[in-house]
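The structure appears below as structure tokens.
The chains shown are only part of the set, and none of them has been moved.
As written, the chain order gives the labels A and B, with residue 1 at the start of each chain.
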Amino acid sequence: MRSRVEELRHSLYTIIYQANTPAGKGFDIALILCILASVLVMVLDSVASLNQRHGEFFLLAEWFFTGLFTVEYILRIFCIHKPSKYIFSFYGIIDLLAIVPFYLSLFISGTHYLQVVRILRVLRVFRVLKLMRFINQSNLLLNALLASRLKISIFLFTVTTLLVVFGSAMYLIEGPENGFSNIPVSIYWAVVTLTTVGFGDITPKTDLGRGVASLVMIVGYAIIAVPTGIFTAELSREMRKDSGGLDKRTCTRCRAHGHQADANYCRICSTELSPPASREDHQSA
Amino acid sequence: MRSRVEELRHSLYTIIYQANTPAGKGFDIALILCILASVLVMVLDSVASLNQRHGEFFLLAEWFFTGLFTVEYILRIFCIHKPSKYIFSFYGIIDLLAIVPFYLSLFISGTHYLQVVRILRVLRVFRVLKLMRFINQSNLLLNALLASRLKISIFLFTVTTLLVVFGSAMYLIEGPENGFSNIPVSIYWAVVTLTTVGFGDITPKTDLGRGVASLVMIVGYAIIAVPTGIFTAELSREMRKDSGGLDKRTCTRCRAHGHQADANYCRICSTELSPPASREDHQSA
């Protein structure tokens, strides 16, 4: 009896947590479709006219998807060896947050809780974060981003300092009469301008203010080069590393190195090379 | 008799589908000019004041260009070996769409079909897509784009998730009273902001909303680095490959290729290789 439950748990684990079997792949695709559909329902539900016309259908769909995700959540806890490891992981929390708001909204009634109900209803949209699980974590992009972490922090720190300096300067120059009501608002304007978004809800009116604004814009236009340069250089390096330049064998006669991964003989002097290290790695793995 | 038709078809095929003869080149240039002129007529025809003054000339020009493109379409079908291959290709459909709206608009009369006629008239502008045929498909840019396809998909997927999350958060924070009427509209605002377009038709009014908006802008400003980095790194690699890493020597004994530029011996079987082509090029030059 015990072993059958174990068997079930094991096969469920393979289906839910792994993607290298046909069943596991099928489960993943079904889950992605369910997430997308449920997010779509949430999004459309927020449109007043659609809510009035199809409100009941949306509620039904919501019951269905919440039920589904609840079953998924319970099965994930059931079939994992150490449930706590899943429950307190990033995706464990996201999975819980994807179902809790609906159940909470059922227990709240009375008109002055409507605001809370609305918030809970919208919170379910963040279910979309469940999708992040399906992005392969071990990719080049992430490596490049992690490798450029420190450089990008320095950049963001410099940008923040610039934003405070420019925001305060504009508050002094333009003042509350031109919409720069206080320093936080001026810093908000500086963000809007430096990032080249430019809403136009707050704009400088004085000549000096327009001069400083021009400076902010040109700075913002030019320093976009910095994060782009950092990431591009880092990604180029990752890609070069990835594409095979890493054979560490040295020719015993002429000491040439940098051989290709499939080389048997030294390309310079034709001496036989030892079998490549990377191939050995794969055999031992 | 039969063979003369065959001959005609063959020479037409050379002119219409190929560009390496003087006649073929001339045909291509004439076609490009016709497309540009007909699109220009369409565009100007949509301006009310010009339409009132030169409406008849525009109609005449339209008769002329549609006739021309109809002849082109028929000839393309006539001279190709397998007409179905052309008709159902991307450009076959574009070529058909370039003439059909005009003919359709002739058969529709009555005042309440005016809307349809206007749509048909505008659809003819998409004739500009006929020009895409003349972009050489086998270029570095396309290769680089194709090679970075997967990475860019992951990027777009992450951006979409961010848009949904930020859009929903702003809907909660600002609410319908500040223009964020529902989640689709809030997501539209998030697109406008994250891409640094910043129309300013919808802007946050609350302090928290402005804080989150600042975050969206800085994220949008910084992550433009990602597609740029991907494409740049990929294009650099394509260009490096193109400019000489592609050693074309083949081992005379084991037929291995893909040797390094400084290789003297085959890395697979140690046979001596001919001197690299690039060196010879310089000697003969």
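Keep in mind that, in the parts below, a residue touches a chain if its C-beta (ideal position, glycine included) is under 8 Å from a C-beta of that chain, and two chains touch if they have at least 3 such contacts.
Not measured: the values here are computed from a predicted model.
Copy number for the full complex in this structure file, with 2 chains shown: 4.
Quick note on the criterion: only the chains that are shown with their structure count from here on.
Centroid to centroid, with C-alpha atoms defining each point, subunit A and subunit B lie 29 Å apart. Against subunit A, in their complex, subunit B makes its touches with residues 151, 154-155, 157-158, 161, 164-165, 168, 171-172, 181-184, 187, 193, 196-200, 203, 207, 210-211, 213-214, 217-218, 220-222, 224-226, 228-230, 232-234, 236-237, 258-260, 262-270, 272. Those residues of subunit A that touch subunit B in the shared complex are 39, 42-44, 46-48, 118-119, 122-123, 125-126, 128-129, 131-132, 135-136, 139-141, 144, 152, 156, 159, 184-185, 187-188, 191-192, 194-201, 220, 224, 227-228, 230-232, 234-236, 239, 243, 258-260, 262-270, 272.
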